[in-house]
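Note that one protein chain is taken out, while the other chains of the complex remain in position.
Read from first to last, the chains carry the letters A, B and C; within each, the first residue is number 1.
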């Protein structure tokens, strides 16, 4: 990650999170003093494509920065929509990284344009950035009360957003009141303590903020805590401090995105105090209770729902067996479409381990209710390859049911 | 250029103008109906690098578009500063291409930010675009009175700008009241008339607008007229119409950029009714009157000031002779700096035609008062290669004197 | 793959075999008539990088071609060493794709150079190609007896090579007498038969040859048979025909490369009549018999030895549990080396599923005796993450023992 000096802090939306967004990547660093001195590098594609030694060198102005990788939910896939967004305001530059999708984006767009702001992208995140630049009290524009601006933003739009906002030497970490998207804080382990010499907690090397805790291990940090729904956290050189917690409308439950558990998150991440892998396995176990099947073996479509399949198999007392292997290097763009290849369907994507299931009754545990159309050709492929019977369950049905 | 249908109009800041800006290039086209349906393609570098068959295909939605190539005078060289700028306003999208440099940019930036607009680039041209989005009457935002907005912009900033503003099926062409930067209008010659079958002026194929008239020939258009200082021209499917001419403050003279004549413009362009080449040659003639020299031959540093040198030679009655040839393909980035190469200096860039001037007295006519440090090593090189005497004059001194 | 016409044949070293070589890729196609009319496209890197729609279009001259992806065992990684090799001989062009490593390459190089052949690469495969061009009977050079030339080659070098040799409309498939590298033949299933309408074996759409049978499913072909050790197979428009089987020296056993089973091959490939996955699982079972351990759970380092770990777990009656997940998108070149990152070691590459093994005794089944240095930091990582005990076995020890 970014260069780190002892006793300073370092807050970064981890660079390792490519699995959360492969569409674009960007990093903004700050020298921590002048709000003008932001260094920005953004580009389309995977992190490894966007950044190289040269671009990283230019970013190394300090130990302070935010980053973003994008998986578009709204907005077109183009360079202008790459985050973090940086704008200059009357009180200096701010950089904003946003995970989420605003439910009232259309109304907000119109409101900003009515105020005379020309919008240059189709991205929700530009709305957030301009709202932060725009918000009152304009009559008293000698002080930049960023907390008031953030609270005003939260007032304008209820959900969904997890935000990192960088201004000079401060990073604000914010989750919307419904806690829809994850955000958690990690503590950098002092290098001297990393090889088990006994950790000395009296000193802190720095702080990192990330959508998923799984990134912390990769950079030598440890899980500290989640940012709470509605919480505004200020991360400075000196400490991590809760500035405020904006409540939900009375009676509204929190609304953590269920797909974080089922799809998006890496299995070693921790949300709401539980490891994602364990949640997925418990789903499989629950599925076995609710929908037991007479079968010889339990399997999955690689590599989505292995924990659920192992949980199902264990609960049923059936063996867990692999029936497909992934054809990793299949080149989608490479294959010229013709009748032969259209007929092939899923056979292009998987190898069949037919010796493992010939003449057997197979239960497939999948997670893809959303992209559910893939399971039926797989069942057909397994039957043609010798399976006696194939049943299938989608674990997300259980989770959402 | 862009696809063209008979009897429609076509306005484009010509794609051939790379010699005015090699830093970035961009084109925005409009389907002419919906203000949402802009197609945008921009990128860093030369036109041939930025555009290819695919990107052009995507732009071909109509016969209406504006383009821009950038030679930065202010603002950093980066993708975000590429023009044309496109923003969405309450009344639909506008695209803006700007040639010039605002004299009161700092004040305008502050004014916009005080109104709550976050600025995302360091470019003057973003200020123009946001001022067009922002300008009153906001109280009456059901109509988008673009002429009022343009006049408000011209009120806010006196110079320098030549602008193309596209909205739906209209292109506005605007020059600042001082006429600092050029802008002229061409008429597309009907294809059937192009090979001298006798031009039928009764019908117009379309209109093109360009900084320099030299581009018209290349696309089969002919020079129509200049946009006047302060003029707001509306180009529509039906005609080219002057909406208004905003005057300069009383007593202020027009201020056409002298470097257009000396450096920037291609010699076959026409400004203020005169061909640039002729102006340059007359400068050489005037120089011969003001600064005659006893010499055997007149030459120039290729290929800047050939017209001036020919004018000087003709007026003095001396032969015009080539003394240097350009080492066209020298690879700047390729040459590893070492002592040998540092010593070489200008010899890397030119070949010496020593047989042409050995033992002769040489007058060099150059145009580079601005980059004037190059002439002295050239004089040294010519002397070491056998010239008896070398005098040199910079034609821009005359022009500006 | 390549375009295919009914009733003709198609032989291609499958394009899907990227997992056997990511260093370079190449395809040569033949129009089947003139030996001059080879189309060649080769390049460094992955297939998807080397080939695009344009390069494939140029290759589509017929339904006949050979391809190659390279994983260098000898020779430098550079474009000149990319296969297939194409040379022109007195009897027309030949194209050669080679998998293997010649044991007597040094002697062969010297022999060829002594005959006056200048060698332009460091590749074994050039030696094979020049030997085919060179070999006698030169006195009778009016006929190109390719079988005699292939047998002469096999006489000059015993092992190791699997070869595809294309000349006009014939492809020769050859394995060395020791059968060191795999090579197998597949039959294209007629498109009309592909969706289970009942296969009609009376007609053959074409033939494919590949190092691994796993590629057949992906292109709508079915496993036909292996090329035998020492066999020379001629594949023509009409049939697949054994021309000869060159024997090993008496008493020498066959020598199929053991690493095909352990590492290289995809688990769904078939060698010597058995599925690779099954061999790997049986290795795990055998390991459980030879080296049983008191433990609570069996796991593996993803994703090398899952079949062996499942086999071990099943034989021991212990649960198979995942303890690590792969950090797929870690950017090696991206990470700036500093002390923090050097300390991190394997933690950069894996996520830890600590809830799955806290306080437990873990057995890790790995396959990496060759790259065996990776297992000890993994054991350390698991211990620091809460494992009570960690044992580890490398399944390749068993295979090779």
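Operating definition for what follows: contacts are C-beta pairs under 8 Å (C-beta built on N, C-alpha and C of every residue); 3 or more make two chains touch, one makes a residue touch a chain.
This structure is a prediction, so every number in the text was calculated from the model and none was measured.
Student: Considering the full assembly, with which of the depicted chains is the omitted chain in contact?
Tutor: Among the chains that are shown, those touched by the missing chain are B, C.
Student: Just to verify: which one of B:104, B:152 or B:314 makes contact with the chain not shown?
Tutor: In the complete complex, the chain left out is touched by residue B:314.
Student: Just name the one of B:34, B:278 or B:376 that touches the chain not displayed here.
Tutor: Final answer for the missing-chain contact: B:278.
Student: Of B:300, B:356 or B:392, which sits in contact with the chain we cannot see?
Tutor: B:356
Student: In the complete complex, which positions of chain B touch the hidden chain?
Tutor: Counting over the whole complex, chain B touches the hidden chain at residues 3-4, 15-16, 18-19, 22, 46-48, 51-53, 56, 191, 194-196, 214, 217-220, 266-268, 275, 277-278, 306-307, 310, 314, 319-322, 325, 327-331, 333-334, 336, 338-341, 343-344, 347-348, 351-356, 384.
Student: On chain C, where is the contact patch with the chain that was removed from view?
Tutor: Touching the missing chain: residues 79, 85-90, 94, 109-110, 113-120, 129-130, 132-135, 138, 141.
Keep in mind that, in the parts below, only the chains that are shown with their structure count from here on.
Student: Measuring from CA centroids, which chain ends up nearest the centre of the complete protein set?
Tutor: A
Student: Among all chains, whose Cα centre is located farthest from the one for chain A?
Tutor: The chain farthest from chain A, judged by C-alpha centres, is B.
Student: Just how far, in Å, is the C-alpha centre of chain B from the one of chain A?
Tutor: 46
Student: Can you give the whole-Å distance between the Cα centres of chain B and chain C?
Tutor: Whole-Å distance between the two chain centres: 58.
Student: Which residue numbers or ranges of chain B touch two or more of the other chains?
Tutor: Within chain B, no residue touches at least two other chains.
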